[in-house]
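Take a look at the structure below.
Excluded from the complex is one protein chain; the other protein chains are retained at their positions.
By letter and in written order, the chains are A, B and C; residue numbering begins at 1 in each of them.
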Amino acid sequence: MRFAVLRFPGSNCDQDCLRTLRDNFGAHAEPVWHKETSVAGFDAIIAPGGFSYGDYLRCGAIARYSPVMRAVREEAERGTPVLGICNGFQILCEAGLLPGALVRNRGLHFICRQIHLRLENNSSPFTRAGLIGQVLRVPVAHGEGCYYADNDTLQRLEDKDRIAFRYCDADGNVSPESNPNGSLHNIAGILNEKGNVLGMMPHPERACEERLGSTDGRLVFESLINSAMAAIQ
Amino acid sequence: MKEPAITPEVISKHGITPEEYERIRGILGRDPNFTELGIFSVMWSEHCSYKNSRPELKKFPVTGDRILVKAGEENAGVLDVGHGWAVAFKIESHNHPSAVEPFQGAATGVGGIIRDIFTMGARPVFLMDSLRFGPVEKDAPGAAGNRRLLSGVVSGIAHYGNCIGLPTIGGETWFDETYAGNPLVNVFCLGVLRHDQIARGAAKGIGNPVFYVGAETGRDGLAGAAFASRELTEESKEDRPAVQVGDPFREKLLLEACLELLASGAVAGIQDMGAAGLTCSTCETASRGGSGIDVDLDLVPKRENGMTPYEILLSESQERMLVIVKKGQEDCVRQSFEKWDLPCAEIGKVTGDGIMRIRAGSEVVAEIPASSLTDEAPVYHREAADWTPPEVLDIASVPETDVQAALPLLLAHPTLARKRWIWEQYDHMVRNGSVVGPGSDAAVFLARECGKFLAASVDGNGLVTRLDPREGGRRCVAEAARNLACSGAVPLGATDNLNFGNPHKPEIFRQLRDAVEGMAEACRAFGTPVTGGNVSLYNENPSGPIDPTPVVAMVGLIEDEAHITRQSFREAGDDVWLLGERSAGLDGSQLLLIAHRRKEGRPPQTDLAAEVALQNTLRQAIRAGLIRSAHDCAEGGIAAALAECCLSGDQPVGAEVNLPDDGLRYDESLFHEAPGRIIISSGPENRKKLERHFADNGIPVRFLGATCGKDLSIGLRGKTHRWELDGLFRAWDGALQDLMDTVAEPLAAH
Amino acid sequence: MKIRVTVLPKPSVLDPQGVAVAGAMKHLGWENPGRVRVGKVIEIDSPGACPDEAKLHAICRDLLSNPVIEDYSVEFLEP
Partner (left out) sequence: MKIRVTVLPKPSVLDPQGVAVAGAMKHLGWENPGRVRVGKVIEIDSPGACPDEAKLHAICRDLLSNPVIEDYSVEFLEP
């Protein structure tokens, strides 16, 4: 199983992703510098969290023009799973690989805390190992994580079952109180039309060890690894 | 270009005394020119030379068998943590910039301390912050302004630390009139490195090229000197900023590029450009290397046109480094910085004549013996007023406080309230090492680079130091060590930040001297050398100097993950115990301050020998697996500590305890702040063992009761006070949030 | 040549910063500031000539603003 972890100037969760994939899943994971023009030959591509280009202007607005993003688009079209986490999600939206945008948190401040997610789709390569309605405890850490899209887009996401995760409380209730940033429809993660691109604000790579408070994030990486295995057979 | 003449005004405006000026003439054998005067003024300022505090700092213990780089030797001290690994850490203040522009002031403070750490060749892994502000409660005088400062400082720290990807895993935050208009913003950074990775800030190797790397130089931070250089640039005076603007993105690139470069072996010496940027870095590297240095300002990357040598040399632009490169390796350096899209220029050479020679093209604009600016800077032994210990508080003069009402009141006071509103704005989880994040006595961090569990705590108590400076010094060290002990860690070393008023006032200097002696005494007792620190003087506001506020950050090690201990009760059915001596009095307590608005009394004295025994014995008990939780009693006394034990876990856990009758008043028993007391919980199966363990080691241990239910109830002399945890939690957890939600926040300047 | 590009959140997008600023203005004694929106301004002071309309608008649309959430307008301040 070969993971590519993109590295933009200002990425800061790239090392966490690489280490988690290697140490907790024995996967092969390589950093890929933003100036590379190819990401061929990987089973999955991860756009990690951080502050690419300082998040100046808008989160992900400048990173989307990195040479590597053209290659990522090609791979995505070829069906390779692409996972955008936090800043990675923002970049994928700016790059048009996912619809909508992530704007300033409703509360204006950066928030770092454990939150709960309800799994809404278990047919994607990122969520296969889970059950619909399953509640995951995973941290968020962002200042611009409020998902916005126009009504038609939201309708399409709902109808086509493209919402992967929603913010909820510990019992799985999706409510305004359990929405940390004001995201429309409590959206925490969405899929592209083909289902091989996932963007999510929460950090699954921070929830893969008991000692860090939760192992619920493993589900995303285990799903990816299973799907890759399946693909090989 | 025409430089202004050196007049007595110009000299005094540079903060240089007539005696110092004579000394300068002696060193140069002539009058300095304007640029040289500027150089001396910054290098001989308190900030760079510690001329008023150096004799005091010599009192700190600085040696120990773990010390790899001693205090003062380099930008930060380095301590061995075993298996060929080491840690570099330091705390630094940015009080005055934060008062002017809280967001950028605090942000650039973070940037500066991070550079100090990676300059040592270490990979920075976490931050802590120690903050103090004026009152922020609803109708407190100046509350609105203080809230803005708090909100600006916190978002500034968040902005810089989060962007670089460093978790802020702990800190402390106090609120008191004394800090109104003069907030304290001290930031700590720790990095890890292998012994063989330690980098030096020395200009070694005659003929080695000197490189300038990082952000271009602009007229940042010149306001301090602006008055003097007015003649130079009348037009630009208006928009010359006192506060530098930080660029965490650039710093992140600089950090990665420098660590990459250091690994390549091409570097002979490296030094960050902090205060007095180019000036300080050139003469310090030269004097450390016992060499000279020769640079051409025309080659320095600049952000603005028409900058004078004076401006270039004194600019405090951020995110810049000076790198001494091994001859022949220049291309290696250029390539690294190209890869990271960072400016980089060869600006000069290391020489053998011990002179700092600054050129602007063909013209020599400054020529000064490097060591005269650093080692030979003036040192002053200030006069200290003598001190009469304060009266012990006459408890009868304090109307007895209603204990039932006092606990929620104290817990809702910003100083004691939960700091979640602050730490949730910090990414305290990035780097996947925050095993115990903010919210327990000490933070515990797994440094993945070396697989070590590091514990850290930062503590200070301005109120106690005001009443009794020596005790204040002892106490902050003892508390930091106690916080580490509670988390299961062995303290290794400390770094200190001395926040005081104007040292020319004898009573202020006396506070400084006594506090330092108290800290030094305590550091010796705990065997924790001071690896470095920072001095911030002249912290005054219109109503006078701040309460003297020494702050210490201590770092410890936990060898076995199983020994990591938290402050929160784990579950119902555990025994609850109190460790430590009984004591009395409300002297210097938060109850006396908050409920009675009195800063009075003789704070109970820290018994260092007892404290050391207590902490060692607790660690043994933790290693023996006898302890389920441990929390020290600090602000708010035993009652606040018990509440924190109940409330600070993932789930609240109630407790029913009875306090031993020490013949004290109820409010005294519950809220007095005698140091050296710890609340622990343990499994009932270990009751006998645990009692024997502490008794055998001569540690007072008293059974208080058990964890249970959804209330906290405290009995004393047959009378029981009971609080619902829900209510206490709302008071404690919500207080800061509720206050800050009402802030009219200025738009962040970024 | 001097250009100013102003970028404001679309009316349909909620603008918490604008709401906060309006609240703060009331605090400072402006009883009813009405609707406040906070956006970005990008001031370009270029020695050379400005690129052709098409390219300029491409830059405004794709880089300086995000059409999903923002509208932009261009002012030519100096030739």
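Quick note on the criterion: a contact is a pair of C-beta atoms (placed from the backbone, for glycine too) under 8 Å apart; a residue touches a chain by one contact, two chains touch by 3 or more.
What you see is a predicted model, and the numbers here were worked out from it, not measured in a lab.
Although it is not drawn, the missing chain touches A, B, C when the whole complex is taken into account. The chain not shown here touches subunit B at positions 100-101, 103-104, 215, 218-220, 236, 239-245, 247, 249-250, 303-304, 317-318, 744, 746-747, 749-750. Taking the whole complex into account, subunit A touches the unshown chain at residues 53-54, 56-57, 61-62, 65. For subunit C, the list of residues touching the undisplayed chain reads 6-8, 18, 21, 24-25, 28-48, 51, 55, 58-59, 62-64.
Criterion: only the chains that are shown with their structure count from here on.
Note: centroid distance subunit B to subunit C, computed from Cα atoms, is 40 Å.
In this assembly, the C-alpha centroid of subunit A lies 36 Å from the C-alpha centroid of subunit B.
Our note on geometry: subunit A versus subunit C, Cα centroid distance of 29 Å, whole angstroms.
Counting partner chains per residue, subunit A shows two or more touched chains at residues 108.
In subunit C, the residues touching two or more other chains are 17, 20.
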